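Every protein chain except one is present and positioned as in the full complex.
Coming up: chain A.
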């Protein structure tokens, strides 16, 4: 890790662009703009996790060593309220690369209906842009992330080109599922993965460590570190351990003039720039805007609409699994190779749903061994009995935007710098629960058809979030009901842009990061026209 104390973390002079946050949302903008010759500075709250990934691999596999990405200290305090607990620090990483350091790396495009839910189905809101508007940016995003995929999904939205990398072949357990799905008329297809099936962009191809989430020791899994590195090679300045605590605006309240950040030596600095991009993830974007309240913006910066923080959404997980009477070959790799979007556009319930065929069902012997309370022959027998025949399906289910799910500041609790911590007020509503039940029904039909002895279910009563923070600075044409416009620029301040899934008006049931990347490509294009 970078030496926190000795690095020069003073502001950069004459910056054209200041980006707050070095995850994929900020990293892609940083690289694109630095490549055009703009003077770019990126302020990142967390460290650089330099060097190899031995420490993270160790922490992941060996119990007793703590979080691989060091989340959860006083810096990361939060409050969870509302009906459902939100485990915020399990759902994000602070560091160069952001949460992609930990992520799984499934990357799919939203469907066309996701942009038009209100007009098509009378629920949620429409995006101010359509799938067609975003289509070229999706293609660019797939090249940016190095997506391995196949054009074999009959339910996917239209595309004009193949994926940059060939898909990973189906697993043996996919072939087991295929028998049942064929009988049931369910179409399986490949999963687009931000993971090298061949060497790409200077990174190795996948070598099968099986630890993708939370760490890929080979570098085959995309992390935003690669964009940050490329941005730096193109001249961008990236300052780690720089916690931005306030954004300051000019007298007119029309432009942001500086980002105030604190470094590990306790110093506070002001980074000035012509343009600012907020890319801190869907929770910290809100926190920073609310912390930056001023006389002109008493309810928080860029919050004339009053909706900053409102409409927090995540995807919910549904799953089911059990054992078969034959080997299922799980936990060789840490990613999935087949899924189905067949039920995604169904309207009863209207919430989108995506089904996954897991390659990591049941225990991993090495992980179990390290937690066991015996050893020797007894352990060997236990492990051999426990491993080998598990099989399972997962699903992600859409949660529609609701005003009463929100992120705000908890003024009673402060972090180690004395700033109020984020409060996630969130619950799983009945419509989402109905969609989880539907996902469970389909899962049960497939597993029954296979003759699986089902021994676990995650459904409406015990579901959890998929760690996708969406909706809190929603995009829209109307400044009274949205925070950013169709270009992702705030309605209130002409040089403040927001990158990331907080701008999603609705979230579909697809993992969000390809859409985040596509929007960042689009933001970079808009910024390029302004910074010349």
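Operating definition for what follows: a residue touches a chain if its C-beta (ideal position, glycine included) is under 8 Å from a C-beta of that chain, and two chains touch if they have at least 3 such contacts; residues count from 1.
Here, contacts and distances are computed from a predicted model.
Look at the chain that isn't drawn here: its UniProt entry, checked against "ABC transporter permease", "Succinate dehydrogenase subunit C", "Cobalamin import ATP-binding protein BtuD" or "Tat (Twin-arginine translocation) pathway signal sequence", names it "Tat (Twin-arginine translocation) pathway signal sequence". Residue-wise, the contact with the chain that is not shown comes from A:52, picked out of A:52, A:250, A:416 or A:448. For the options A:7, A:81 or A:218, the residue in contact with the chain missing from this view is A:218. What chain A contributes to its contact with the hidden chain is residues 52-54, 57-58, 61-65, 168-172, 175, 197, 203-211, 217-219, 327, 329, 331-334, 337, 359, 364-367, 369-370, 373-377, 379-380, 383-384, 387-388.
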